[in-house]
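Removed: one protein chain of the complex. Kept in place: all other protein chains.
A, B, C, D and E are the chain letters, set down in written order, and residue numbers restart from 1 in every chain.
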Amino acid sequence: MLLRVEAIVRDEKYEDVKAALDAIGVNGFTVSQVMGCGIQKGYAEKVRGSEFDVVMQPKIKFDIVVSSREWAQKTMETIRSAAKTDEVGDGKIFVSEILEVMRIRTGETGYDAINEPEE
Amino acid sequence: MLLRVEAIVRDEKYEDVKAALDAIGVNGFTVSQVMGCGIQKGYAEKVRGSEFDVVMQPKIKFDIVVSSREWAQKTMETIRSAAKTDEVGDGKIFVSEILEVMRIRTGETGYDAINEPEE
Amino acid sequence: MLLRVEAIVRDEKYEDVKAALDAIGVNGFTVSQVMGCGIQKGYAEKVRGSEFDVVMQPKIKFDIVVSSREWAQKTMETIRSAAKTDEVGDGKIFVSEILEVMRIRTGETGYDAINEPEE
Amino acid sequence: MNTGNTAFILICSALVFLMTPGLAFFYGGLARRKNVVNTMMACTMVMGISVLLWVVCGYSLSFSGNNGGIIGNFDWSFFKNVGMDAGPYSSTIPNLAFAGFQMMFAMITAALITGSVVGRMNTKALFLFIVLWSFAVYYPLAHMVWGAGGFLSSIGSVDFAGGNVVHISSGISGLVLALMLGRRRGYEHVKYRVHNIPFVLLGAGLLWFGWFGFNAGSALAADGLAAHAFMTTAVSAAAALLSWMLIEFLADGKPTLVGASTGLVVGLVAITPGAGFVPIWAAIIIGLLVSPICYYGTRFIKQKLNIDDALDAFGCHGIGGIWGGIATGLFAQTSINSAARWNGLVFGDWHLFAAQLAGIAISIVVAAVGTYVCASIVKLIVPLRVTIKDEMIGLDLTQQGENAYPSFNGLD
Amino acid sequence: MNTGNTAFILICSALVFLMTPGLAFFYGGLARRKNVVNTMMACTMVMGISVLLWVVCGYSLSFSGNNGGIIGNFDWSFFKNVGMDAGPYSSTIPNLAFAGFQMMFAMITAALITGSVVGRMNTKALFLFIVLWSFAVYYPLAHMVWGAGGFLSSIGSVDFAGGNVVHISSGISGLVLALMLGRRRGYEHVKYRVHNIPFVLLGAGLLWFGWFGFNAGSALAADGLAAHAFMTTAVSAAAALLSWMLIEFLADGKPTLVGASTGLVVGLVAITPGAGFVPIWAAIIIGLLVSPICYYGTRFIKQKLNIDDALDAFGCHGIGGIWGGIATGLFAQTSINSAARWNGLVFGDWHLFAAQLAGIAISIVVAAVGTYVCASIVKLIVPLRVTIKDEMIGLDLTQQGENAYPSFNGLD
Partner (left out) sequence: MNTGNTAFILICSALVFLMTPGLAFFYGGLARRKNVVNTMMACTMVMGISVLLWVVCGYSLSFSGNNGGIIGNFDWSFFKNVGMDAGPYSSTIPNLAFAGFQMMFAMITAALITGSVVGRMNTKALFLFIVLWSFAVYYPLAHMVWGAGGFLSSIGSVDFAGGNVVHISSGISGLVLALMLGRRRGYEHVKYRVHNIPFVLLGAGLLWFGWFGFNAGSALAADGLAAHAFMTTAVSAAAALLSWMLIEFLADGKPTLVGASTGLVVGLVAITPGAGFVPIWAAIIIGLLVSPICYYGTRFIKQKLNIDDALDAFGCHGIGGIWGGIATGLFAQTSINSAARWNGLVFGDWHLFAAQLAGIAISIVVAAVGTYVCASIVKLIVPLRVTIKDEMIGLDLTQQGENAYPSFNGLD
């Protein structure tokens, strides 16, 4: 079963999460810059003495497609322990189903498309 | 049932949509900058007298994960009324299923992960 | 059946993929800038004589929602042939299910929301 | 004719010129991302308008002849009779060099106004406004303050490098224009964040650099007075930079770069009228005080009066310029520059102080009335303001058809 | 020796120096995001090459001695005999100061060429080309126009600050190189959007600032002629800025900032050869006309002739320089500067006009032939063009191994 694990984490946790994913041997992932708001309502910024609410916080989104429930579980736990600060704004992890994968280079699909041949 | 509502709206509607989502009490959302094309084919830009087609238009993508069909419906309607201009290029809303959610801070999953405790 | 075809391709293949999608008459798509890593482990960059690994590579993500399995197949093949260089790092295509679509401008849903009326 | 003085004034003119592109970055950096090009365009088109009008008849109206102390005549139109020889304003430099130096002042003044109107003013209306305003406000004021027989100089009011002519006039004009335009859509709840802080510093750095030419060059010679004005300029800017940082530090412990940049600019504004009149220790005081004055002044205008002086053209230049004019009346010394007829108030003589107040008041009236009239005329021809839809999409795309950085969130 | 003149020329040299970094921003801003570093690198490496070659023998070949009116000799190589005393070209400034001033001209000229080749030229080939081109085109032309006994000056053709030597030569060289390189991949359908419009304005602002040194400094003294050239420079730029805005306004109601910036630059180009020869009213005409000439010229070259003169080095500098040379033949007055032997055509004398046409024609031939020969030699050593794959990935990564802004769409 192909699953997409999508994690929205704090900006400053990017390097830690990346290192943690590398450590468990994830085969690949895609990262993008997003802005988010949730319970954490941002901070107040001052420009020349006038205060403004900055509600949207910069976050980093990791997208990892994995080929089993176990991997999804493992990935979630790894991300969680790397990204946690216990303060509001730590982010969320979403899991959804992927029907099909293809590696553009080889045309491989399914399990082979996201796992390295030697594994 | 966990659902992801994903809306692609006009750049300049960002603040209106955000305000509308705040108003109905959505618990959180994630926003990113994208480029899109559809029926709307962009505009022509002139640089030193030479004309260029600019097909891709900047758009804003909202991602909102909600915990019921009703909320998904409500969210879609809210976005639609805030983002509509009746001109080509207003964008699209996509709904898909999410299997699992986790709040990184607490490790809560499912409904609790995306709803504030006091609710 | 509504499907999302999501392709992560090389930066420099953006124009080729776009042209190829236009050529088969895709009705619309959304593009964003992402960073990725996979088997391709980046390159080494030198700043004033010190070497650094740059693991994350800039990639382009295409999101195309289509209304049938045939279109999904056609879209995948089109992207693959436009984006392929046969070198590591060409990227991946993911397909997932979409439950609902709405065109913001008209409120149309389902098939009509993503296909032009004249078709 | 003196080659040292001529070299100095020509180079200072180039330095003052650079202030307008510098201002484009100061303002452009502060603007929202969707209004960057439009904000910079305002300064850029002013470069064209001010120079061309100056040659056509602006210099003549400001500095040739005298009609009732209010305005000059047309004898020097198209620089007729303005040549390579010395003119009436300095015997050691070519009349053309003096004309060039003064031209840059006309340019930066008009450019300063545009800070009040960003995010909502129609480019066409702004263009017309700048043309009319040059005639209605700038040339008369320049003549009154610096022209032979000018009314303000005849009452003994002094303005070394343009406190009245440049800063008060632009600040007041900006304020009136902001009032006539109304606030930007959503002024109360939208967050106007600075889109590019390095650009703000770049602008502030170029302004300071150019300001050395502005103030030291106003001695019209490469002499001790120029060196004095150079030093008062530097120290006032430095003091204001530090006092703005201090205010922010006391407020929340985080002095900002936008604050430090703003501080140095208001320090430069405040010393402008007195640069060649006040002693160096006074320049420190002038600089230290201008930051709190402008900090709280800006806040009061925007939050209490609810006036959308978008980038604080009034809050910084108007208020800072008024303080500078008053401070000149407090601290000027005839021993530094005998162009001042009396010492300042702290040395016990009230004459100069009174003349300064009168000068400031008259400058305010001229600028306010002139701006109101000009903008009212423009309104008959084109609307002052863009449509709400254009404002939301942003003025870059709707007024200039451009996007400042299309490939940063888009693709190349 | 005169301190005022020496101060003026040294500072003007610094101002002209700043034009090359300014140009790096003007060009870099206009480039695509994947070619920014490479575009700026072209200007930067020219700074190194031009200065070093100038000291080695460039100055000598341009200004020492005379061989048939075509080229100088090697007597001043490594600045032997070039010292703190006055040289043959001015009795009031050190020969070293004159050498420094002229050095900056050699630098900016070579840098201008690079605008035609962005997005596809091999950095190594460009490096070699600039070296050869300096010998084949720049030093001969500089000698012919400004050197003692130079051929073009002997026929009475005049060039105040470098219309032929700087602008026509760089424009034509760029055009020939663009032709030899061929168009960028996908030239017909790819959209070349400006990646950073504020940088374009920054570059244009620094160019204008530096140009005051370029044109006024060409008087080689801080005198009335310098002031005159200062003023013609300003007004031509302003007029061209406005006329470019007008063209765009008439076309679609949206004057652009890239257009205004381009306008001011072509205004500066056009006045360069005549800055110290034509009256001020003529500078207005020269500026007003250069914008339509370059606007339609650029369009014709790119769309009709289908030549990929990428950032319009020819369209702006070549065409603008030719117009400037012709305009000098139309409007020059011996009463302004007796270095011109005759008045211009509008005053009824055709001699200067004819000499100008001859000068332009010869400059074009020298630049075109020289460029063709140099590029052909380079081609024997390294390919002129990068591979298609490298072109697609972008020259920043493939030629410099750098990414201009890695953390803007990536991550820090």
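By definition in this document, a residue touches a chain if its C-beta (ideal position, glycine included) is under 8 Å from a C-beta of that chain, and two chains touch if they have at least 3 such contacts.
Worth saying up front: this structure is predicted, and the values here are computed from it rather than measured.
Which listed residue, E:L30, E:C57 or E:L96, touches the chain dropped from view?
E:L96
Pick from E:Y89, E:Y372 or E:F408: which residue touches the chain that isn't shown?
Residue touching the absent chain, from the options given: E:F408.
Identify the residue among D:S261, D:S363 or D:Q399 that touches the chain left out of the display.
Answer from the full complex: D:S261 touches the omitted chain.
Can you list, in ascending order, the chain E residues touching the missing chain?
Within chain E, the residues that touch the unshown chain are 1-8, 10-11, 13-14, 17-18, 20-22, 24-25, 28, 36-37, 40-41, 44-45, 47-52, 55, 78-79, 83-85, 93-94, 96-97, 99-100, 103, 123, 196, 199, 202, 399-409, 412.
Which residues does chain A use to touch the chain missing from this display?
11-12, 15, 33, 35, 45-46, 54, 56, 58
Can you name the residues of chain D that touch the chain not displayed here?
So the residues of chain D touching the unseen chain are 2-5, 7-8, 11-12, 15, 32-34, 193-198, 201-202, 204-206, 208-209, 212-213, 216, 221-228, 230-231, 234-235, 237-239, 241-242, 245, 252, 254-258, 260-261, 263-264, 280-281, 284, 405, 408-409.
The rule is short, and it goes like this: only the chains that are shown with their structure count from here on.
In the chain contact graph, what is the shortest path length, in steps, from chain C to chain E?
Minimum step count, chain C to chain E: 1.
Rounded to the nearest 5 degrees, what is the angle of the rotation that puts chain B onto chain C, matching CA atoms?
Nearest-5 rotation angle for the superposition: 120 degrees.
Between chain C and chain D, tell me the centre distance in angstrom, where each centre is the average of that chain's C-alpha atoms.
51
Note the residues in chain A that touch 2 or more other chains, in rising order.
Expected reply: 31-33, 96-97.
Which positions in chain E are in touch with at least two other chains?
Each of 34, 193-194, 252, 256, 258, 409, 411 in chain E touches at least two other chains.
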